[in-house]
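Note sheet for the following structure.
Missing here is one protein chain; the remaining ones are kept as they sit in the complex.
Order as written gives the chain letters A, B and C; numbering starts at 1 within each chain.
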Amino acid sequence: MSYDIRDLALAQRGHQRIQWASRHMPVLNQLKEEFATEQAFRGKRIAASLHITTETAVLLSALQAGGAEIALSASNPLSTKDDVCAALVEDGIHVYAQYGEDLPTYQCHIKQALAIDPHLVMDDGADLIIALHNSPAGGSVVAGIEETTSGVVRARALAADKLLRFPVIAVNDTPTKHYFDNRYGTGQNTIDGILRATNTFLAGATLVVAGYGWCGRGIAMRARGMGARVIVCEINAIRALEAVMDGLQVLSMAEAAPLGDIFVTATGMAGVIRPEHFLAMKDGALLANSGHFDVEIDVAGLRQIATGEQEVREHLSEYQLPNGRAVYLLAQGRLVGQVAAEASPAAVMDLSFADQALCTHYLLNAQHQLAPGVYDVPSDIDERVAQLKLQALDIKLDTLSPEQVAYQHSWQYGTEG
Amino acid sequence: MSYDIRDLALAQRGHQRIQWASRHMPVLNQLKEEFATEQAFRGKRIAASLHITTETAVLLSALQAGGAEIALSASNPLSTKDDVCAALVEDGIHVYAQYGEDLPTYQCHIKQALAIDPHLVMDDGADLIIALHNSPAGGSVVAGIEETTSGVVRARALAADKLLRFPVIAVNDTPTKHYFDNRYGTGQNTIDGILRATNTFLAGATLVVAGYGWCGRGIAMRARGMGARVIVCEINAIRALEAVMDGLQVLSMAEAAPLGDIFVTATGMAGVIRPEHFLAMKDGALLANSGHFDVEIDVAGLRQIATGEQEVREHLSEYQLPNGRAVYLLAQGRLVGQVAAEASPAAVMDLSFADQALCTHYLLNAQHQLAPGVYDVPSDIDERVAQLKLQALDIKLDTLSPEQVAYQHSWQYGTEG
Amino acid sequence: MSYDIRDLALAQRGHQRIQWASRHMPVLNQLKEEFATEQAFRGKRIAASLHITTETAVLLSALQAGGAEIALSASNPLSTKDDVCAALVEDGIHVYAQYGEDLPTYQCHIKQALAIDPHLVMDDGADLIIALHNSPAGGSVVAGIEETTSGVVRARALAADKLLRFPVIAVNDTPTKHYFDNRYGTGQNTIDGILRATNTFLAGATLVVAGYGWCGRGIAMRARGMGARVIVCEINAIRALEAVMDGLQVLSMAEAAPLGDIFVTATGMAGVIRPEHFLAMKDGALLANSGHFDVEIDVAGLRQIATGEQEVREHLSEYQLPNGRAVYLLAQGRLVGQVAAEASPAAVMDLSFADQALCTHYLLNAQHQLAPGVYDVPSDIDERVAQLKLQALDIKLDTLSPEQVAYQHSWQYGTEG
Partner (left out) sequence: MSYDIRDLALAQRGHQRIQWASRHMPVLNQLKEEFATEQAFRGKRIAASLHITTETAVLLSALQAGGAEIALSASNPLSTKDDVCAALVEDGIHVYAQYGEDLPTYQCHIKQALAIDPHLVMDDGADLIIALHNSPAGGSVVAGIEETTSGVVRARALAADKLLRFPVIAVNDTPTKHYFDNRYGTGQNTIDGILRATNTFLAGATLVVAGYGWCGRGIAMRARGMGARVIVCEINAIRALEAVMDGLQVLSMAEAAPLGDIFVTATGMAGVIRPEHFLAMKDGALLANSGHFDVEIDVAGLRQIATGEQEVREHLSEYQLPNGRAVYLLAQGRLVGQVAAEASPAAVMDLSFADQALCTHYLLNAQHQLAPGVYDVPSDIDERVAQLKLQALDIKLDTLSPEQVAYQHSWQYGTEG
């Protein structure tokens, strides 16, 4: 068996921690049982590029129980948990990832994962999809799955250029994923990452969040819930108006820069906070990113203007500026909740990964022949995941009576009815 | 000039109150100027069935400034403000509406409004659209606009039955309408209506909201913000999960009935709270509806089981139950924020009515020939309304640099970038 | 029987509305039964100067059931409900109050109430207490009770000048009063009053609250819960820091004046918002007061600089300013929740008035001979009121075991224990 990980001896701790995550993923565990019974993925090979966390291990374990052969590389050099890698290798998964690996190694690992000649690629940032498209066509791949906003943007750009070779399901875009994982999951892990990296005091702090998408509003709600005053920066007029009416202050980044104590980017866009902003900030300002790629804060630009740099705590670097002030970069500008904390909790990843598992099942099922393109998660999958989660939480919904269903489809009822 | 209103002498007070609303509708006022300059609706006739409030008057004034001839009936017998009717008649609009009119009069007024032979019908609950479809085909009507969830459901049902005769734009479904008016507007006016009708104490009260759509979550947020404990009832699994993760308790109505102090329906569905629920409620429970039609609380069923009924305050009726308890119905089960309070504030109606005004302009423009069907608001209209509102609020957005636009459309950038 | 009210014919509506309030005052109703059984106030005369609301009627009814003879005047010319006055007269209480009475009448009514030669005065702003001290000593009065922050300040000033002639219990200062009535009650009725007077849109509005005492923080919490952005002005450093750490912006009034859409005073201080502030405000700014006296907003100063004045809605006056802008004064600068809405809801007045009822019992009980001075509510009264309320809400507390009581009083347990 092929693999490249830090230390196989970490497997026991990995298994223990995976077990803790698994306790909080009832939907995925139920799917695992179903997959095992029907041997849903017998003979199928899957390559995955994911944040290698305990929750990811539970997903892969469900696919493996269904008979799949799996190769795994990282989707971020700093989010890999070495103990999880070890446990997965012990379970028979080909893992090519080490915490803190450099970029050439990271890219080499992607190639190694693809060497399995996968039927399906499962992506978190589209690195596998892009790697396949940067290589000659061919191989067994019939479909892809993409989990993040950033990756979906890339897949759509590929499709717009008429280059996409196979269907890709945009798991990110489905309600049971982005309403939950982005808002509540990233919302929590961003706060968690900021606290672990800095132990800063949120009550009374001014937190500037760039982007009021699902991640951004999850962060804003929680920051406010912890006592911070929140300022939002946006490029979209409707989102900006929502932020206003949610009671938040909306400013341009140029206006917000001198006011913030903590800055968080969650946009999917590059160069959101730039040198002109760093220079306008208060002494001691904290800079954190929650977007998938490390391009939202212009770290290169920061390094260029800095007169000095030192690590003051784990995941916290001080940059002295020519104006005599200092700003502090968290987690090197990589996604703070993955790097400085432990990514989204298992209980919410249960939804996203159940979507992934069911989409894998859908795409590897010969009946569904899809043309190349970016697809939504089939709505019955979305609905089923939500239903399973509510059952696990023991929550009852109301149901419509036949009369109510009739009412819903009639146009005769009204003020006169 | 033809009209049927309560008392023309109320016109001065109506004008004064309309002026107060107009102060808070900068977007509509800007559109009014544009319409007047280009005489955008010269020669066009519009029939409208709307809640006749001060904000509606500002909308109609903008259309009239563009040259339109307008006939107006109510969209709810209890939401009509007689002083506004008088002011509108004084301004030359054909108004057929009186507060508290009975159902036959209400329906007769709809027919009178349609007697203008409109080119366009503007609806709030689809009563005009349905009335036209219950009559023989013919006339000048080329398009309709529908403002509410309930009305859009009816228009879609008509389209599904292949009976819809002209294009209808579902203003309700556009972000600048339902994200704002439904959530923040109805959210506020529902709380306002409950307080005016009852002076009940929200802090520590248990408020049960049926429906966690945009209206429902606006109500839930505000009820909580006023100190209430909120329970949500839903039929949709994804919305139910959102409510759970927003920190609210989710129960079936049968489970919630004995727990609630205040019940609010916001579903668009009939028979949401029924006799079996009334009988399970605490003595003193309050029943309010925020849906468009008065069918969400089963008032007929309540009357059937009640052993006595009396009005205890304006807009508040006591129903004695055979179990010795009493429940209290607000505003006869009609939408509480329109009847017991003053509907959504001008500042948020500014958005919805700007959508209506611009959609009217779009539909009456000969260039846009649409087949019968239910359509979304064109996205450039939506975007423009939001932009105008932000300008009026003096709020600045960030804008993308050319490099950022390129980043957005590229698939090459990634972890390797 | 002597009285001076608007119209005795309003009694039936008054009774009906009092009945509605009484439903939500279980503690007071239980005390009423006790007082009636023991005829607790037989032969005692009480003069009261209170906001004459339905809740006040329930309090007086409890005292009357105990045998007291009662004379009542208003504590604010604009908070008197004429239908309540009528109902009280019908029940045999001497009422001297009419809605909107002018100042000479108001003062005359105070004298008429005192003509009963009371054993106890019950005050809301200390007008009775002050009137007694502005007259020669003598009469039957043995004690007073004061309900508001503003009135307690006056009683303490009198005591500090060594002029106070009898003991006064500061009901306002007891936890079951000011933690609840001031924070949750005034918090709610202020929002309610603002909405009824203006139908303004709170979501996205900037609300400036002057004073972060219990009233101010109740208003701030609720304004925020309705979607407003809140700015706090304070003179006290500790309260200001609390506001900061509650996530609110703290500014001086000079800094806040140009930023606010809505201003609310809740300070107990005079001249909090002055001409220099009015002139710095945005066109359309709203001015509301929640303090007991109409001195917090400098209305005289506003009138002096105004170039025009008109009433634009009930309880809403426009003042044109020399700079071309206009500001809007609610309820003539009197307490907005009492005048434009219905004062604090019955469910919370149940606590304050239970305190008043039990303090009356305590003070009229010959055993408690107190020297002149301002006293706290006896803590067993406070505790009893809270316990009775919890019982009415059917809420269970934990209780300490004997071992836990021992732990509480021991100093031996610690890290070594």
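Observations, loosely collected:
What we mean here is this: contacts are C-beta pairs under 8 Å (C-beta built on N, C-alpha and C of every residue); 3 or more make two chains touch, one makes a residue touch a chain.
It should be emphasised that the depicted structure is a prediction, and the values quoted were computed from it without experimental measurement.
Hidden chain, full complex: it touches shown chains A, B, C. Within the whole complex, the absent chain has one touching residue among C:55, C:82, C:147 or C:242, and that is C:242.
Check C:29, C:61, C:75 or C:352 against the missing chain and you find that the one touching it is C:75. For the chain missing from the display, the contacting residue among B:44, B:156, B:178 or B:229 is B:229, taking the whole complex into account. Per the touch definition above, the residue from C:64, C:112, C:176 or C:360 contacting the chain not shown is C:176. Screening C:8, C:269, C:305 or C:370 for touch with the missing chain picks out C:269. Contact between chain A and the absent chain runs through residues 16-17, 19-20, 23-24, 184-185, 187-188, 191-192, 195-196, 199-204, 221-222, 224-227, 284, 312-313, 316, 341-342, 344-348, 393.
Touching the omitted chain from chain C are residues 75-77, 103, 106-107, 125-127, 130, 133, 153-155, 157-158, 160-161, 175-176, 179-180, 183-184, 210, 233-238, 240-242, 244-245, 250-253, 255, 269-272, 293, 295, 348, 351, 382-383, 386-387, 389-390, 393, 395-401, 403-404, 407-417. Where chain B meets the missing chain, the touching residues are 203-204, 224, 227-229, 244-249.
The rule is simple: only the chains that are shown with their structure count from here on.
Taken as a contact graph, with one node per protein chain and an edge wherever two chains touch, the assembly is complete, since every chain touches every other chain.
On superposing C-alpha atoms, the copy chain A sits rotated by 180° relative to chain B, to the nearest 5. In terms of their C-alpha centroids, the spacing between chain A and chain C amounts to 52 Å.
Rounded to whole angstrom units, the spacing between the C-alpha centres of chain B and chain C is 37. Taken residue by residue, chain A touches two or more other chains at 241, 244-245, whereas all remaining positions touch fewer.
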